[in-house]
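Presented below is the structure to which this report refers.
Other chains dropped; remaining ones untouched in position.
Residue numbering begins at 1 within each chain, and the chains themselves are lettered A and B in the order written.
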Amino acid sequence: MAPQYAPSLRSRLPLVAFLLETLFLLLFVFWVKIEKQEYRRSESEPFVHSYADFQDVHVMIFMGFGFLATFLVRYGLSGSGFNVLLAAMAVQWAVLMNGFLLPQHRHHRGQIHISMKSVIEAELSTASALIAIGAVHGKTNPVQLLLMSLVEVTGFVVNQWILRTLLHADALYSIMLLHIFGSLFGVMVSWVLHREGIKPHHEKEKTDRKTGLFAMFGTLFMWMFWPSFNSALLSSRWERALRLTVIYGTYLSLAVSVVVAMSVSMLTSSKGKMNMVHVQSSALSAGVAIGVAMTAVSEPWVAMVIGFCASLLSGLGFRYMKNHMLFAFECHDTCGVLNVHTIPGILGWFAHLCLRLASMEGTVAVQFAVYHICVLLITLCVCLVMGVATGIVLKWSIWRPQQDRKCFDDQAFWEFPNLVTKK
Amino acid sequence: MAPQYAPSLRSRLPLVAFLLETLFLLLFVFWVKIEKQEYRRSESEPFVHSYADFQDVHVMIFMGFGFLATFLVRYGLSGSGFNVLLAAMAVQWAVLMNGFLLPQHRHHRGQIHISMKSVIEAELSTASALIAIGAVHGKTNPVQLLLMSLVEVTGFVVNQWILRTLLHADALYSIMLLHIFGSLFGVMVSWVLHREGIKPHHEKEKTDRKTGLFAMFGTLFMWMFWPSFNSALLSSRWERALRLTVIYGTYLSLAVSVVVAMSVSMLTSSKGKMNMVHVQSSALSAGVAIGVAMTAVSEPWVAMVIGFCASLLSGLGFRYMKNHMLFAFECHDTCGVLNVHTIPGILGWFAHLCLRLASMEGTVAVQFAVYHICVLLITLCVCLVMGVATGIVLKWSIWRPQQDRKCFDDQAFWEFPNLVTKK
């Protein structure tokens, strides 16, 4: 193959995808059943409930994440197309992994039963993989992305299993660390896979008005349905009051977040102009922070203050830290997941700790603080170690990564019929 | 700053936004609580119900209105971006204003309680502000838009309070005047802010195929979810039969509306071609007309006839009245809100009157007619006076409006990274 073309994946992607899909199919044949009891056990309402929640999360995963990644001017097809491929694989794998490792997904005779709750949890695990992918978009090929997302889902479920086994952490608590886990995993992979050739600035890594609007689309779908994302797992009867608080809190904090994101973006620009990518990303940071803190938030204004701070930090991070990360640490972060997910996630974790401690005393408070810190430390260890390991494996040239010049470019992977048919 | 650039808003927008947001936050701290009783009082179903309704309205406000305003070829980022900013601020302000002025939002000890119903009403008030914004899009900067939308929400809620206090009008009745109130408010502001420089035709005020598709997007989201928009407040048990009638009526009248909009657009064009902007706008006018008339409509065919007439008037208005308004009255109406909201709104109001009178006799009929006319006249007075006053305040040069040449242009407010990084 002449050096001006990106390496063909014809012998790689179909092979890997067919092998994995066949494996998944076999595992589904022997292990997975549909939970027929669902309708009988839980009366009709909770089901309608969960199906609507499931769809909101579904839209965020497949539409939201996909179109968020279309902001690069030449990477729209890959950004949205690969997202669907990875998410479709990761969801299947997450159903299996959750079933194998976490007892709440297994039923008598050891089989995995699919229910709305298990599918929502699988999609939330997939979300953590898609966040990780955000850090390496444009610099990896779909084979690498596919392996990375499956390893990330494995790591995320293993982390849940560790937290449950060692610390008796409940599912909701550990799932909501998905933002921190996914983003740091992705940043680690991106750090290991660093390419000198995309520094200081890759000529194709830019945005224009039309791709900004496509990304606006993804952003809005994420932004609008985030209350459902945060509250989707709160479906049992005794969690309803909390569910309500989470919905209103997420909604109001996201409203504050948009205002702060635009103001910060304009204030930190020398010409007083807003940056579409920064605004879109920072506007979502409130959802992340509230997602981690939510079980401790009881008043709308607390949620709004958390949203305010998350958006402020995220906005400043985009202006001042993103380039610093690239030059000082050689870590390129395509979608800025560090600023959208890691920092607001840590902020939310911290807010959670403070809010809980405020209502506790003496030994109980110390116990909770230690427990809360251990949960974060274990999660950080797992995601950092697995991220680095995954990066090292993906660096292997057997995966045929594209050349530096072909980064952030759809033409490495997609046919363009109009170019082909031009005489 | 050199005259070729639009004036920087760095010292204006962040200041205004941060001040207002801090004020809102303080008011939320002291006044707003989440209504914990919601789940207990109303059994599960009505809640699921309202949450789904809320989301449909939510999608219309943030996605629908935002992408409707992307039809201008160089104003897409502003059209959709500012929409989110304004709506996020206006929703918070509407929750507060509704709570302060309207007793149904206040509970014991005078606090404002957030519930699905209060959030939906806040978003409907926001809708009236976004309609007003439609008239001045592209000719104002975000500081002006922000102030205008907050004043509009204030005026809208004050109008509700006046109607309730003077005429004992119920909430549903006065809220559905949102189309008339918002559009006339916006047209008044646009009339006061008239710029000679954008007449006869501004070179940047045009559309192309791609922006037409983005606008199609917003149009379709409005169009598809309008039945929920009209029926969202009909959630109590005894309003269900009406709710059903409204849903089917809105649905069918919108279907008729699309057919009429396309036919009129083709019939009134000398070359027999349709105009995308006219078609998209007129197709929505049936929803407006039905929204105002809905409580009096009991048969599907009545709704369809109202939709037919609304779309016909709106389509003719776009062809023959829009330019006339500009030249004869010096009133430029970017999104044609006069033809989409005012005229169909008045038509709906008139249909409401006729349908009610048809089932009444003697004194009752006269009483109702007087009452109905008074409601409209008061609303017109409030919105016209407040619109003119707002326009005069916004004309002040302290808000740093852009030059005529920078109208309808994203570059006045947004960074374009691809231009920056080009050598």
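Keep this in mind: a contact is a pair of C-beta atoms (placed from the backbone, for glycine too) under 8 Å apart; a residue touches a chain by one contact, two chains touch by 3 or more.
The structure presented is a predicted model; accordingly, all values stated were derived computationally and were not measured.
Peer 1: Report the copy count for the entire assembly; 2 chains are displayed in place.
Peer 2: If we count all chains in the complex, we get 3 identical copies.
Everything that follows uses one rule, which is that only the chains that are shown with their structure count from here on.
Peer 1: So in the complex, the part of chain A that touches chain B is made up of which residues?
Peer 2: Its residues touching chain B are 45-46, 48-49, 52, 56, 73, 201, 203, 206-210, 212-213, 216-217, 220-221, 223-225, 228, 240-241, 244-245, 247-249, 251-252, 254-256, 258-260, 262-264, 266-267, 269, 271-277, 279, 283, 298-301, 304-305, 308.
Peer 1: Hey, which residues of chain B end up touching chain A in the complex?
Peer 2: Against chain A, chain B makes touches at 5, 8-11, 13-14, 17-18, 21, 25, 28-29, 32-36, 38-39, 44-45, 48, 51-52, 55, 58-59, 62-63, 66-67, 70, 74, 76-77, 80-81, 84-85, 88-89, 91-92, 114, 119, 142, 210, 214, 217, 410, 413-418, 421.
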